[in-house]
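Shown below is the structure under consideration.
Omission of a single protein chain aside, the complex is shown with its protein chains in their original locations.
In order of appearance the chains are A and B, and numbering begins at 1 in each one.
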Amino acid sequence: MRLELKNIHKYFGSLHANDDISLTVESGTIYGLLGENGAGKSTLMKVLSGFIHREGGEILLDGKSVEFKSPAEAIRAGVGMLHQDPLDLPPLRVLDNFLLGREDGFLQDRSKALADLKKYSAQFGFDIAPDALVSALTVGERQQLEIMRLLSLGAKILIFDEPTTGISLPQKIKLFETLRLLAKQGMTVIFVTHKLEDAQDLCGKVTVLRLGKVTGEVTRPFTTDQLVKLMFGQSLAASQRETIALGEPVLELRDLCVADFRLRVPNINLQVRAAEVIGLAGIEGSGQRLFLRACAGLDRPAGGELWINGAKINRQAYHRFLDSGIVYLPAGRLEEGLVPGLNLTEHLILAKRSKEFFVNWNLAQTQAQERIKEYSIRGAPESRVEALSGGNQQRALLALLQPNLKLILLEHPTRGLDIESTMWVWRQLLERRRRGTAIVFASADLDEIFEYSDRILVFSGGRVAKALNAKETSVTQLGELIGGKGL
Amino acid sequence: MTKNFWTNLVWGVGPIILGLILTTLALVAVGANPLQAYQSMWNGAFGNTAKFGDLILVWVPLLLASVGLLITFTAGLWNIGIEGQIVMGAIFTAWAARAFDFPSIILIPLLFLAGMLGGALWALLAGVLKTYGKVHEIFGGLGLNFIATAVTLYLIIGPWKLPGIASTSGTESFRPAAWLPTLPGLSVGPIEITVALVSLVLVYFALRGTLWGLKLKAIGKNTRSAFWIGVPTTRYMLGAFALCGVFAGMAGTVQAIGVWHRLIPSISGGYGYLGILVVLLSGFQALGVPFVAFFFSAVSKGSVALPLDLNIDSSLGGVLQGIIVLLVVLSQGVRARWQRASAAARVDSTILAAPVTRAAEE
Partner (left out) sequence: MDTHLLLITLASILADSAPLVFAVIGETIGEKAGVTNLSLDGSILLSAMVGFAVAYTTNNLYLAFLAAMLVGALVAALIAFSSIVLRLDQIAVGFVLTLLCTDLSTFFGNPFVRQPGPSVPHLAIPILENIPIIGALFFDHNVVVYLSFVAILAAWWWIYKTQPGLKLQGIGERPAAAFARGTNVNLQRFLYTIVGGSLVGMAGASYSLFVKLGWSYHATSGLGWIALSIVIFGGWNPIRGAIGAYIFGGLQSFGDFAQSIFPSVPTQVFQTAPFAFMIIALLLVSNDAIDRFFSGSPVSRKIWQSLRGTPPGALSTTFEQE
């Protein structure tokens, strides 16, 4: 199915998220939509798949103008979208997810659905148990389920929004294989990404978006440099790694075990020294979060020993960890970090953890003003945090940290940030590191892990590999470990 | 007068007038004369000085309960168990009043302390169920309300029964030294009025100007984030419960030694639940509480006269209060929706706004 978008416009308040975007995609091809976070790619794809309404422009399928009021209408016309976080129902079973949305009458036709599921599984070589709970699947498997579901509903145009985030290397290889197969079967595949090499590996034609506008269109063969220029407006200088002498151990784990309802990761041994950067790699949900929260004192570990600054910790409260200079920066900025409804001044007062009884509002206001300037947050002392952009929220979180910390634990420190904020965040972190702060961070982005880590800790299938020296590790090696090989 | 002023006035007064109209219809529906009914209520509340004194005696415990609820609502907690906390305050007060034979000047402060302790302990129980047991405070609190009422009944017909007869009308009157002194010719006295007003002022400033108030606010808006920032959330929630219980307990004390001078089965007067309505109607703002509480006291007090004067059920007062709060809450929703539609503006995230899930999740 041939797709044409003509002069699409979309506004969010005053933000012009899609500014006069036109593009054409031929059937049987893999088409890349490249751009950094906030470039307007997802917005455009949500317009195309009926999730949001556009403010201007035209969508043509095989030359015919179409109008989608909902995703269901889009899928009926043959356009299906796979979201970055698969839009499925984790508490339900695989087959229920597959069934839901099929217009197959009143009673559930489970046997027919099962047959369909088996047919598609065989076709693509997927292996998912129909009665498994979706919450127990990996992101890669959930993508596979969504692919089969959309195909069974008659999708001819498949949109993949950042599908390589959060899946393992073997799953990525499998995904690319599937995408090529889909294109060979005559499907139109739209691949949305901010990763240059993924676009380069896969796509025949790439359109680059920047700040809501099309900056260029390239067809094979193209070079990375071409794409970079279109994406950022300039070539990026490769970052310089600084070698810093490591200090005393700040955190030591001996046979630490972290666990929750679903997952148990035993036998974690690690020593983190001052000024060291350790990256946690692995498929999302392999225990990185549990690990970080246990190290920060937010959750009690299920077993083993935790030593901080050379002293063993026995069931200590979270505020003791804060006192000893250990903090955790969560990924859910508005869910578990900032307090929506409170302004920046109020946050800074709370974060000071002072013992005073009355609040000196005038002083607090002045201090907040200074901090906002220092951290270049686009906002005022009385701005509520939910009104800030993602990048500014992350800046606000960093602004809440005390100056002399021993260890910062971060979960997806740059997820969803644009390139400018991403670089700013790392500049901040590396500056602290220069003053001796150790950094442990989890990321789904392998490039980020390689770029900043001294050592890498791989989480996979309830196990943790021995920490690897980042300089001596190859991407392939890491990919295999993440996929569970050699652990 | 700006246009803004008039819009606010219409949105503020409109629901109340509509509530009065609906209540009038209800009166017509049961065949009563609305004018007579309202007149009877007015006379019941403001008819003479003595009645006005009675009205203030309703206002005091209602205000105390509402002040307590301001604290728990700030922390994002639905302390429905306040009803039981008032009851426990009254029970502890009654126990102390029966046990100690001191002169008034020592006894009355002691009775207040006993009431505060009773309310705080009962509230802490709901708090512990919430924080450690993960039982939602609405269910924990409600269960405890029923249990507290049962304890009262048990005491009245059991250990503390009137000599000779086991009746549910109440215990023996306390000794006069335990009674709150009254102003000449009135049922209300200076002590309880002072206590209520001081409580209001204290809580107003504590919530506004102190770090403690800010921390409670943070917990109320997002408990997880507040904990992350370093607020000991469990301790503060328990504290909020206990403190609310302290004020509720004082309300119980006033009920026991200022109003009834004994323990009766329905000692709470329903002021706990009514207090929740008061705070909702005040928009969770301390400044509005005394006035709303006064209005509600007048309605409650006035409606007591209805069955005697006109053979109309006194629950009319509750109907009027409930309808007004419902309409005010709904009108806030309508207004917010209206503003959203016109300016695409974000609604203020108050406790009244529900969390939203969006079709296109980011």
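Note that a contact is a pair of C-beta atoms (placed from the backbone, for glycine too) under 8 Å apart; a residue touches a chain by one contact, two chains touch by 3 or more.
The shown structure was predicted, so the numbers you read here are calculated from the model rather than taken from an experiment.
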Neighbouring shown chains of the undisplayed chain, as defined at the top: A, B
Contacting the left-out chain in the complete assembly, out of A:1, A:15 or A:92: A:92
Residue of B:146, B:205 or B:291 in touch with the missing chain, whole complex considered: B:146
Residue touching the undisplayed chain, where the options are B:219, B:238, B:264 or B:325: B:325
Option from B:45, B:107, B:120 or B:316 whose C-beta touches the chain left out: B:316
Touch residues of chain A, complete complex, unshown partner: 51-53, 70-72, 75, 87-92, 96, 99-108, 259, 261
Missing-partner contacts on chain B, residue numbers: 26, 29-30, 78, 80, 129, 133-136, 138-140, 142-144, 146-147, 150-151, 153-154, 157-158, 273, 276-277, 280, 313, 315-316, 318-319, 321-323, 325-326, 329-330, 332-334, 336-337, 347, 351-361
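Operating definition for what follows: only the chains that are shown with their structure count from here on.
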For the chain A and chain B complex, residues of the former touching the latter: 13, 46, 51-52, 83, 85, 87, 298, 317-319, 322, 328, 330, 334-342, 346-347, 349-351, 353-354, 356-359, 361, 386-387, 400, 416
Chain B residues within the chain A interface of the complex: 209-212, 214-215, 217-218, 221-222, 224-232, 344, 346, 349, 359-362
